[in-house]
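Reading through the structure tokens given below for one structure.
Removed: one protein chain of the complex. Kept in place: all other protein chains.
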Amino acid sequence: MTALLGTLGVGIALVGAIGALTSLILALASHRSDRHSRALFWIAVMVSGCVVAVVAMEIALLTNNFSLTYVASNSTESTPVLYKFATLWGALEGSLLLWGFVLCIYVGAVSLSFRRQISDRLVAWALLTMLVVCVFFFGLLAGPADPFGTLSSPPVDGDGLNPLLRNHPLMAIHPVMLYFGYVGFTVPFSFAIAALVTGRLGEGWLLSIRIWTLIAWGSLSVGILLGAWWSYEVLGWGGYWAWDPVENASFLPWLTGTAFIHSVIVQERRGMLRVWNLSLLLATFALTIFGTFLTRSGVIESVHEFSASSLGPLLLGFFAAILVVSVALIGWRGDELRSPGSIDSPLSREGSFLANNLLFALFAFVVLLGTVFPLIVESINGDRLAVGRPYFDRMLLPIGIALLLAMGLAPLLTWRSTSRQVLAQRALGPAACGAAVMGVAVVMGAEGLGPVLGIGLGGFVIGAALRHLVLACRRNGWRGLTGRSGGGMVAHVGVSLLAFGFIASTAFSEEGEFHLRPGDTGSVAGHQITFVELTDTMDGPNRVVRALIDVKGRGGYSPAITQYPTFGRPISTPSVATSFVDDVYLSLIAIPEEGSDLVVIRVLIEPLVGWIWVGGLVIGIGTLLAVIPLKDARGSRREDVVSEKAL
Amino acid sequence: MTHWSLRIVRIFSAVAGLVLLSFVLLLATRDGGNGSQSKSPLIGELVPQVEGVRFDGQSFDVDDVTSGWVLINFFASWCVPCVREHPELVEWNRRHRLDGVVISVPFGDTEKDARAFFVEHGGNWPVLIDNESAWAVAFGVLRPPESFLVAPGGVVVAKWQGQITADEVDRVVVDLQERNAVS
Partner (left out) sequence: MRRYQRISWLLILIIVAGALVASVVTDDGPATQGERAYEIKSTMLCPVCDGQNVLESNAPVAAAIRAQVDDLVAEGRSDDEIRAWMARQYGSDVNANPPRSGVGALVWILPVLAGVMAAGLLILAFGRWRSGREIEPSEEDIRIVQTLREKN
């Protein structure tokens, strides 16, 4: 019954998407402005169909309807309700359903907010592009990735998710956030395509989608960081970022997206960098599809990988189509993308944005190259090689340091050009802040040129951002914190905090491995830990061994290790004694022999790691602050599109 | 924009498009997947050293038994395919009572669990504990179960990843015997 409902929902959504697409094409072909609104009806059909499908899947998951293949292979009766709910995005088909759902939310919201301008060719073409994406995804859901396949003889109980995916509540939030980011970039992409097709390459369309780009960017940032936090809390190795192909796949659109939200300011202020900005938007969306291809085709082995599927060729074809259309459009419109004006001096706001963009592009190039390089080499000469963390660390450190420098300098520079005297005067405070931070870091024991330089530049960035915020608040009160520049500077502070945490926890972490019996103690990097007692219990069919560890000055913590009968090796669940200064990360590395109370425990001291999450929170707040006044300016924002039409 | 820079945009987009498309082609045409009988740098080499104390207390050295066929099996008590393939090892051992021997090495397992495994599932061939995992690394074992067939004379001739059957192993045995008979 629910299976039927779900299949029906997906079918309706597909029909709605095709209907909306057709009516838009007809309307555009007929040049009659009264026909466009029919598309709105079909979009409503599509959204409701998708809602029905999602609700059907959730009902099936929550009521343990194991006659559905998806439920039977990804859920069990004993799964807690929260994770049953989250199983929607725990495996391939469901995650595509979530993709479709988020896409529907965006398309619905865009068509609501632009419903009065729907006969505007730019808006119509943008909606048309989004609907093509919708048709593609609902087509996948209706055929090759059907989440509502049924079993003729349903099992009594399902197999359940990989245990790693059902032991932390972040699992319920992180993928959704990530998808809101990923999918959100469809909106600016569609407008970029529309601008290219209609030839309306002025800045109006950029202003009208500013808020959408920011929402997508903010969600992606927070989603990526939540994923990092999740792996830190769950995977048990004390790390949060492994340069894994799938992590890279989510990071790549973030890099190009970040480059865009900076360089678009130059275009809005000076009308320059048009080709570049369009390319960034097209690349960002293409990279989201490419990332989906990497994660869902079995091309690359990864912890995050969904089981290999037949979707590979389809996603690859879609990616190729996006590339061809994008490149052809930019080549075609090349002559109309002229940039008026020029950048007079490298020492100017636009000069620093340009530097920022080249650095981000280079950063993205390194990440992309490192991710796909093993594939390329293997197909050239059959060699298997790996590109891992040491490569990324080494290549990205200089780029990261240069980026921090540009980040600190940019807010101090004026548009057009900045004289040395003005810069020397403006940079004094921030530079003093950077020097102070650097000095403190060295006194606290930081070593190594790269890390110390990075930390010092982080201080410089904070100084520059605070200087801007203080001046802005003096002028405008609390409103100085809002708007793109205010919110942007708040986000810069967040990025610096994150950089502190990242640098300190990678460069200065210490670890020890101890074989302890109850009462024994061990110490690493000035932290003393005492093993108090062991508890060995059965949780249903799973054997759970828990060690109570007393971390001196922090209290008791109990890392655990669980042997699931359906899952080969035991899963270690770490326990972290967090503080503002450092984290004491405890994890059991082997399941003790039955009857023995000897545990092997790995203790990792990671300085400042908590600052990463705080930094992420600050970035999120910064994004929200940047969005606020745009909402107030809605009326005038709409006029931009309309008045441009008159040109 | 001058004619010159327009051409640059066109050339750039054409080059970028071609590079990316050839990359797509490269991804589209690559093939994957491999059979259960796997490659290993060990094949054709002499079997690495395996010596120690059996579960029943006798000392054992693989070089003493290489006059016949040797099937070295890395397993773990928690590994489901290992449990499933165990009867096949028993069967192979029965077939080759005279000209072969199975050797089991626990991998990623405790000695206690491994002993319990043999008590439960049977099998009276040598089981050896791999101290410091030196053998596992020497054999390049990735995950249990993994099996290596050593031909009479001590050369490794085949490697299997995953569950095996007695027939599968014997196909290689018979194949080699026939080839030797011809030459």
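Labels for the chains are A and B, by order of writing; each one numbers its residues from 1.
Everything below uses one rule, namely that contacts are C-beta pairs under 8 Å (C-beta built on N, C-alpha and C of every residue); 3 or more make two chains touch, one makes a residue touch a chain.
Just so we're clear, the structure is a prediction, and the values are computed from it rather than from any experiment.
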Which of A:P169, A:P313, A:G448 or A:G540 touches the missing chain? It is A:G448
Per the whole complex, from B:A138, B:V155 or B:L176 the residue touching the absent chain is B:A138
The one residue from A:L4, A:L112 or A:A424 touching the chain left out of view is A:A424
Sole residue of A:G199, A:P313 or A:G388 that reaches the chain not shown, by the stated touch rule:
A:G388
Among A:I18, A:L358, A:L397 or A:L617, single out the residue that touches the unshown chain.
A:L358
May I ask which residue of A:A172, A:V366 or A:C473 touches the chain that does not appear here?
A:V366
Footprint left on subunit B by the chain that the document does not show:
41, 76, 107-109, 132-134, 136-144
Taking the full complex into account, what residues of subunit A touch the chain not shown?
202-204, 207, 235-239, 242-245, 268-271, 301-303, 305, 338-344, 346, 354-355, 358, 361-362, 365-366, 369-370, 373-374, 377, 380-381, 383-391, 395, 399, 424-425, 428, 431-432, 434-436, 438-439, 441-442, 446-449, 451-453, 456, 483, 485, 511, 569-572, 589-590, 633, 636, 640, 647
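The definition used in the following text is that only the chains that are shown with their structure count from here on.
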Taking each chain's centre as its mean C-alpha position, how far apart are subunit A and subunit B in Å?
39
Residues on subunit A engaged by subunit B in the complex (per definition of touch)
275, 293, 298-299, 313, 316, 319-320, 323-324, 327-328, 330-331, 334-335, 337-339, 372, 375-376, 378-379, 563, 568-569, 593-594
Quick check: in the complex, which residue numbers of subunit B touch subunit A?
1, 6, 9-10, 13-14, 16-17, 20-21, 23-24, 26-30, 32, 76, 78-80, 108, 110, 112-113, 143
